[in-house]
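Scroll down for the structure; my scribbles are underneath it.
What you see is the complex with one protein chain gone and the rest in place.
On to chain A.
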Amino acid sequence: MLKELRTNGSTTTLGKPPKICLLCMSFMEKDDLKSAGIVDHVLTKPVRLSGLITCFQEAIGYQNKKRVTQPSTLGSLLTGKHILVVDDNNVNRRVAEGALKKYGAIVTCVDSGKAALTHLNPPHNFDACFMDLQMPEMDGFEATRQIRNLENKYNEKVDSGALLPGMSARVAHWHTPILAMTADVIQATNEECMKCGMDDYVSKPFEKGQLYSTVARFFGSG
C-alpha cells in the first residue's frame, strides 16, 4: 500500500509529498523499511517522546547547530602575555619559565625582590608576576608591599592630574596581578598574602589544573 502511495506521487498543498512515518515492532524491520526507501522514518514501538521528537526534527530538516564552545586552555589564556618570574633559585626559575613559555607567554626572569621592584615600577609592560615567597634580603611579601606602594603613588599622581597617563592610558588604574609561588602552601596563608597585596598563590612546581584556574581569574576564560 505504501509503495503505491509513493509511486502515485501524491502531494500536499505545498506541493511536496508528505513524509511517511511508520510504526513498527522490531529494529530489524526498521532498517529494511528505511533502506527500501518506502518510508522516510521509522519509530519502534513503544513510542517514546524523545524518539518522536527526533523523528520530526529529521523530517523537517532541523539541523542541530548547537555551537560547541571551545574550552579555553592555558594556551589561550597565556599566549602573548608578558610575565615576570621572581625566584632566587635558578633551577626553579628555569622550570617556571619553561612551563609558562610552553603556553605562549613572554617570560622575563629575575632573581630578587629588589629586581622585581625595578621591573614592576609603573609604567611597565607586564601582565602578571609570579613571585617566590622565601628569598634572601627582600622576600616576596616585602617586595609585593613595595610594589603596591609604587602603584598607589603613581595612581594618585594620575588622578590628581599631576601625571598624564600617556602611553599607560591602557591601564586606568595600576594593579599588576601578583601570584605567590610556594612549595609550602601552609606558609602562604591567604591572609598573609592578601595583607601585603598579593592576588593569589600557586604551588611550586606548577600544577597544570591549579595554574589554569588561578590564571583564568585574571585573564578571563577565552
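In this section, a residue touches a chain if its C-beta (ideal position, glycine included) is under 8 Å from a C-beta of that chain, and two chains touch if they have at least 3 such contacts; residues count from 1.
Throughout what follows, contacts and distances are computed from a predicted model.
One subunit of the complex is not drawn; among "Auxin-induced protein", "ESCRT-II complex, vps25 subunit", "Histidine-containing phosphotransfer protein" or "Two-component response regulator", its UniProt record names it "Histidine-containing phosphotransfer protein". Touch with the chain that is not drawn comes from one residue among A:V95, A:A115, A:M138 or A:L163, which is A:V95. On the side of chain A, the interface with the absent chain consists of residues 89-92, 94-95, 98-99, 101-102, 134, 136, 183, 204-206, using the contact rule stated above.
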